[in-house]
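The structure that follows is given in the form of structure tokens.
One chain of protein is taken out of this complex; the other chains stay put.
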Amino acid sequence: MVDKQVQGPKEAVADIPDGASVMIGGFGEAGSPIELIHALIDHGARRLTVISNNTGSGEVGLAALLKAERVSKVICSFPRTANSTVFPDLYRSGKIELELVPQGTLAERIRAGGAGIPAFYTPAAVGTPLADGKESREFDGKEFLLERWLRADFALIKGRCADTFGNVVYNKTGRNFGPIMAMAAKVTIVQVNSIVQPGGIDPEVVVSPGIFVDRVVEVAEPMHESELVAAGATYP
Amino acid sequence: MVDKQVQGPKEAVADIPDGASVMIGGFGEAGSPIELIHALIDHGARRLTVISNNTGSGEVGLAALLKAERVSKVICSFPRTANSTVFPDLYRSGKIELELVPQGTLAERIRAGGAGIPAFYTPAAVGTPLADGKESREFDGKEFLLERWLRADFALIKGRCADTFGNVVYNKTGRNFGPIMAMAAKVTIVQVNSIVQPGGIDPEVVVSPGIFVDRVVEVAEPMHESELVAAGATYP
Amino acid sequence: MTIHREQIGRSKDEMARRLALDIPDGAYVNLGIGIPELVARFVPEGRTFVYHTENGLLGMGPSPENGAGDPDLINAGKRQVTALPGAAYFHHADSFAMIRGGHIDLCVLGAMQVACNGDLANWSTGEPDAIPAVGGAMDLVAGVKSVYAITQHCTKTGDPKLVERCAYPLTGRGVINRIYTELAVIDVTPAGFALVELSPGVDFEYVRERTGAPLLRR
Partner (left out) sequence: MTIHREQIGRSKDEMARRLALDIPDGAYVNLGIGIPELVARFVPEGRTFVYHTENGLLGMGPSPENGAGDPDLINAGKRQVTALPGAAYFHHADSFAMIRGGHIDLCVLGAMQVACNGDLANWSTGEPDAIPAVGGAMDLVAGVKSVYAITQHCTKTGDPKLVERCAYPLTGRGVINRIYTELAVIDVTPAGFALVELSPGVDFEYVRERTGAPLLRR
């Protein structure tokens, strides 16, 4: 009996301990698992390392998690938004550590973590300050940087539909980091608009095969970050 | 105007020169682009380097290409079949060079070629004869081998359906090496059962985005290698 | 908000239109955030460009009609867009495989500084209290076949953006092929900046004076 469905966001994140590393899907609000993030705020785990492309906007979702001072380090490519001062304030006051990674290198490091590739070479960032302290090497007359895999204890992801085996499909550009984070985390938790029985998703169109997914939770009508921000919402 | 459709297999392979490196999709007969391979035999290019998981069965398709002595080197993981003596005979008589690569390393080297990753580390083959001459390195207390990307001049692939922009979907386990070879070749040629207009494939289910595909050719009713072999067929 | 200042040379729209003329039919194109986004408005007649956005879409179309957007369908600038017939969605590692693997034909980026050896600085002023944010720019310049910069010729304070050597932290070394400003189109060549074309009504000396490195007239 394989059944990965859990009751709700609260149950889904209940065992995330203090100090855990957590990958959080999404690019801006697209694919951001806002209900799982809010459940993580309620849950209360602290000293988290968050791996995510951005740092959230307004004071909901990822920005709210930062605002609640649950995160000691962020690994991301773009921690600036027009709509949030949460990260900048924490960063300038020394309350949060930042590891800035070019977006493609971030994606490839996560994918490498999931694929069991401990290190790889990339041309991105050669000759820039982000190459400082990194090993470089020439192949075929061109310079590349050595980059290590990224893995995490948990991944929080948003999809469109899952079956109870954990097979997931996504919605449009909400896919972004979801499939690779699912591969790279020890425990992958996916919120979806609907959960179906095995057979309910065509095996040809599955994007994240169930082997990469540990828990699925139904959030039939997820909130939209941009609407919450426009309304001036805060969480909790 | 983007229209990647070409008239037939003959036109699709007409510019493959002597000495070209050619990735050929398929795992056994599943996904093997047999009509493209036969067109390549008719075309006559010689001294090819073929990158493919196997070496064909019987005396049709890939085995027929080898039998016609068009291939000087094969890079593959499993050049043995119950149903063919073509490769063994060529190999024992010194008429063909073999680079044997573990299947996962072969897949990852091809994917790396397509993804612009010149080299990566893998745990596969550590401590085996296939590690001879390879650089190794420890990460987190475990030993890994350095492997280089694989790229090719051409890829010959079989899919189920394509649109004229080159977006491709596959059939079941016929998918295998197709999507990664499409990424790793300068010119990717895909035979499909049917070609549709842009919009005819849901953007959520595209497996090989058109950017990886240069030519699509319709072969409405492709032959099945196992049936040809059972019937004792040979090509040409 | 309107800023009144003397308009010399091309407007931003005209710069974008001029750049679009240099894109061949069928090209796969990635547009950076800001002025580069304007290029999408000016597809020359008879050509099709396929727009890639690094957050996972090939075949990006214009902004949706009011109210028809989907918060899960956005571009790299996090604005809502549409998907054209023949589009495809994919995940971030596949998207940057397209970029790093050399599959994108052209990338158009904004610039803070471009050096005469093709170095680009466009992500950070390097000031100590700035929040560093790089996004996908370093991957784009490292992987895309041709990289064009589109930018005002000088900063708001009148300093040249085309320089001998970038003072700001680099995005990439020797990566820019061509620069489009309101004053001119300029190539980066092994010999340095080389004029391709002056904007209507602009003379060479005017451009040369505002360029921080020698400008060759071919």
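Should a chain be cited, it is by its letter among A, B and C, assigned in written order, with residues numbered from 1 in that chain.
In this section, a contact is a pair of C-beta atoms (placed from the backbone, for glycine too) under 8 Å apart; a residue touches a chain by one contact, two chains touch by 3 or more.
Nothing here was measured: the structure is a model prediction, and the numbers come from that model.
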item: Chains still shown that are in contact with the chain withheld from the display; value: A, B
item: Candidates B:79, B:118, B:166 or B:209 - the one touching the absent chain; value: B:79
item: Contact with the hidden chain (one of B:48, B:62, B:124 or B:201); value: B:124
item: Footprint left on chain A by the chain that the document does not show; value: 1-2, 111, 113-117, 163-165, 167, 183, 197-199, 203-204, 206, 209-212
item: Contact footprint on chain B, counting only the chain that is left out; value: 27-31, 53, 77-80, 87-88, 91-92, 98, 100-105, 107-108, 110-111, 122-130, 170-180, 207, 224-227
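To be clear about the criterion, only the chains that are shown with their structure count from here on.
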item: Centre-of-Cα separation between chain C and chain B, whole angstrom; value: 36
item: Geometric centre distance via CA averages, chain C-chain A, whole Å; value: 28
item: Multi-chain contact residues (two or more partners), chain A; value: 108, 122-123, 170, 172
item: Touching two or more other chains - residue numbers and ranges from chain C; value: 57, 83, 89-90, 93, 96, 99-100, 143
